[in-house]
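Scroll down for the structure; my scribbles are underneath it.
Apart from one protein chain that is not included, each protein chain of the complex appears where it belongs.
Each chain carries a letter (A and B) given by its place in the written order, and its residues are counted from 1.
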Amino acid sequence: MVFTAEDYWLIALMSILVIASLAMYFIKDLVHAVIVFGAYSLIMVVIWLLLNTPDLAITEAAAGICTTVMMMVVIYRTNRREE
Amino acid sequence: MIKKLLVLLIVLATAWVGLLAIAELPPYGMPDNPVHNQVSERYINDALEETRAMNMVTAIVLDYRAYDTMFETIVLFTAALAVVITLKTDKKELGDGEEEGGR
Partner (left out) sequence: MRDFILKRVAAVILPFVCVYGFYVIFHGHISAGGSFAGGIIVGLSYIAFSTIYGIKKGRAKMPDKVLTWAESFGTLWYGIMGMVGISRGVPFLANKLAGVDLGVPGALFSGGLIFYIGLGVGIRVASTMITIFFTLMEDDRENAA
């Protein structure tokens, strides 16, 4: 199996995805976890661009920001720290 | 402790099965993959002629699969409806509690 330069970029970005999703599970402060989720969706946008799907990249950028805002609003209405 | 070890074992076994399934997948982006059947051929060849939309994704989402998109919008409608029903309270109901029967 031969890897090109694009494959190495994809492997690096996807390992950042795995680290970010594990971090979201372990972080106790929910605001920090939501910020990590924003970084996650940003990395996802770059991955969609590398896979030649600009449609999904635009939708992921918009929907990721919107989900982050909604989560922030829910945290504002409830507790900030996980019990 | 034993319970945690058991959970770890189950998670590792599930991951092993999933990785075995991934190893069987055809290579990414090859032209003779099984996903490239007559359906995608029809879309790639005829979508511009049949819908006159430059963006093939929009042509599929809003023309060939318009029925799916219709119920996607209804899912959004249901989501907004659920949030409003759960969280919105009538101001009248809260304002004068003595009045019987509400509404």
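Everything below uses one rule, namely that a contact is a pair of C-beta atoms (placed from the backbone, for glycine too) under 8 Å apart; a residue touches a chain by one contact, two chains touch by 3 or more.
All figures in this text were calculated on a predicted structure; none of them were measured in a lab.
> For a quick check of understanding: of B:Ile2, B:Leu25 or B:Val84, which residue touches the chain that isn't displayed?
Per the contact definition at the top, the residue touching the missing chain is B:Val84.
> Residue by residue, what part of chain A touches the chain that was omitted?
Counting only chain A, the missing chain is touched by 54-55, 57-59, 61-63, 65-66, 69-70, 73-74, 76-77.
> Residue by residue, what part of chain B touches the chain that was omitted?
Against the left-out chain, chain B lists 48, 50-55, 57-59, 61-63, 66-67, 69-70, 73-74, 76-77, 79-80, 83-84, 87-89, 91, 94-95.
What we mean here is this: only the chains that are shown with their structure count from here on.
> Provide the C-alpha centroid distance between chain A and chain B, rounded to the nearest whole angstrom.
Chain centres of chain A and chain B, defined by C-alpha means, are spaced 17 Å apart.
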